[in-house]
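Each remark here refers to the structure printed beneath this line.
All protein chains but one are shown at their positions in the complex.
The block that comes next holds chain A.
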Amino acid sequence: MEVDKGKGEAEETRKVAEADRDTVTLKSSDGKLFEVSKEAAARLSTVLAGMIAGGSIDDNGTDLKQIGSEALENVVDYCNKHANSIPSAALISSSISFNTAPFKEPEEWERKFVDRLSHDALFDLVEAANFLGMERLLDVTCHKISEMMKGKSPDQIREVFNIKNDYTKEELEEIRQELAWAFYDD
């Protein structure tokens, strides 16, 4: 009994120490370490929030094997620099009040944040945001991608996204006729 009690206390103390830390360390697939504000990470990422709540954060660097260092650096950058100006993910999804804009419009700094990224970095960041359950970052990055798609021809879209055209000429002609209205104007 006494031993059990002692162990419980030790665990308690350790948990308190863990809770005191206000950052968490994340480790990219290529072994680089990044520090991120615990509060921001928990607020912006449902996955990190779950890990923090579940006590599965490793002080020596929580392994995120699916995310490369460049993408993780962008994730951490997004969280750390701008955490304070972002409402929580839950708030965003409940306050959608727009129409023509497909997402809640990114703020100016968020726009700049994604604009400076190369296509590759942007696409990697989408995957990272999706993996980490970062609703807002996913919206902001996907917004950028949807902007890239607007007004583009199917050929241009294939080029940007490196997609192979697997239609036959006849099939494509048929679809185009069916959707002729979508090819007027811009």
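Going forward, contacts are C-beta pairs under 8 Å (C-beta built on N, C-alpha and C of every residue); 3 or more make two chains touch, one makes a residue touch a chain; residues count from 1.
The criterion applied here is as follows: contacts and distances are computed from a predicted model.
Using the UniProt record as the reference, specify the protein name of the hidden chain from among "Cullin family profile domain-containing protein", "Small ubiquitin-related modifier", "TBC1 domain family, member 10Aa" or "F-box domain-containing protein".
"F-box domain-containing protein"
What residue numbers in chain A mark contact with the hidden partner chain?
Against the left-out chain, chain A lists 46-47, 50-51, 53-56, 58, 62-63, 66, 89-90, 93-94, 96-100, 102-103, 119-120, 123-124, 126-127, 130-131, 133, 135, 138, 142-143, 145-146, 149-154, 157-158, 160-167, 172, 175-176, 179, 181-183.
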